[in-house]
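Showing chain A:
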Amino acid sequence: MSSNKEEPKKPVPASSSPPSKPSTTTTAKPPAKPAPPATAKPPATAAAKPVPAAPSPKKEPEPPAFEKGLADQVKKRFGESIKVVFIRPLRIKIQVDPKDTVEVATFLRDTMGFDHAESVAGTDYPKENQIEVIYHLGSYTREDLAAHVLSLTTRTNRDDAHLPTLINVYKSVEYHERETFEMLGVYFEGHPRNDRFLLPEDWADIPPLRKDFRIKGR
Partner candidate 1 sequence: MTSLEDKFEESKKLGLQIVKESEEDRLMTLSVGPQHPGSGHFRITIKVDGDYIVYCDPDPGYVHRGEEKMCEYRNVIQNIPHLERPVIHDSNNITYSYSLAVEELVGIEVPRRGQFIRAIASELNRQVYTLYWLAIYGIFLGHSTMFMWPTGDRELFIDLLEALTGARVTHAYNIPGGVRNDMPDGFKDRCMRQVRYFEKRLKEYEDIFYNNPLFRQRTEGVAVLSKEDAIKLGVTGSVVRASGIPYDIRKAEPYDIYNEIDFKVQYMKTGDCFARSYVPFLDMKESCHIIEQLLDKMPQSGEVRAKLQPNPKGPPGEAYRRVESGRGALGYYIVSDGTPKPYRVKISVGSFRNMLALPYLLVGQKLADMPAVYWSLNYWPVEADR
Partner candidate 2 sequence: MATYPQNFRFGEFVGSLIWLIFWILIIVTLVGLPLLFIILFYVPLPPIGDEVLTPYLFLTMIVDPSRTIPIIQYLMTTDLFRVALFPGFTYAALIAAVTIFVERKFLAKMQLRVGPLYAGKIEGILQLVADGLKLISKEIIVPSGADKVLFWAAPIMFVSTAAAVVALIPVAPGWVVADIDVGLLAVFAILGFFPLIALLFSWASNSKYPFIGGMRALHQMIAFEIPFILSALSVVILSGTLNLTGIVDAQLQSYWFIFFVPISAFVFYISSLAELERIPFDLPEAESEIVAGWLTETSGMIYGLIQLGSYVKTYALAALFVVLFLGGWAGPMVFPPEVHAPIIDISPIYDPVAANATLWFTLKTFGMILLLLLPRGISPRIRIDILLHTGWYKLIVLAFINMFIALALIYGGILGPGGLLVR
């Protein structure tokens, strides 16, 4: 257990979050705000979305200490198999390979304290021929992690999309993964029911959230 966990009981005070001002965004809220979580006003800077690798911190502000501690903890355990995409106040995003998701998720749940998955989203990137599935993990038991959401993402090939399911780690993804299956066509191996969920019974088209599915008339 790294010592970073014993550090501040509350998340980092707002004053440290936007010390340097990136060009495009306005930052610090009017000083009427006392300490706790500044509602992430700042950036949409680093970790540009469409580029999967290399968090290129050209104008990235110093990542907050508590979140950095969490990310370091994961990195220490898994080393090179994960990539930290960005670290922002209260939001961390890490990317793993499909074969490692179950292991990383188990570590996050048991050791770090992220005990439930809030939602599972799939995004279609036809330009890179990949589909990204992102799990947002939250914590009910640890008070210092109450405001944090750790996003765990994997990517899979668009043409043959299948991923291992996290249902044995986080029970709460059961319906979310089923919805991702029917909306994007991603098959979750090990999920008890890869089935139609929200779409009508006579749906005969491609999975609707893919980019090549156009809404009729638009």
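How were these picked? Simply put, all candidates are chains of the complex that A comes from, given by their letters.
By definition in this document, a residue touches a chain if its C-beta (ideal position, glycine included) is under 8 Å from a C-beta of that chain, and two chains touch if they have at least 3 such contacts; residues count from 1.
Because the structure is a prediction, the values reported are computed rather than measured.
For chain A, the touching candidate in this complex, among 1 or 2, is 1. The residues of chain A lying in touch with candidate 1 in their complex are 24-26, 29-30, 32-34, 36-37, 39-45, 47-50, 90-91, 115-119, 121, 123-124, 134, 136, 140-141, 146-147, 149, 151, 170-176, 197-200, 208-209, 213, 215, 218.
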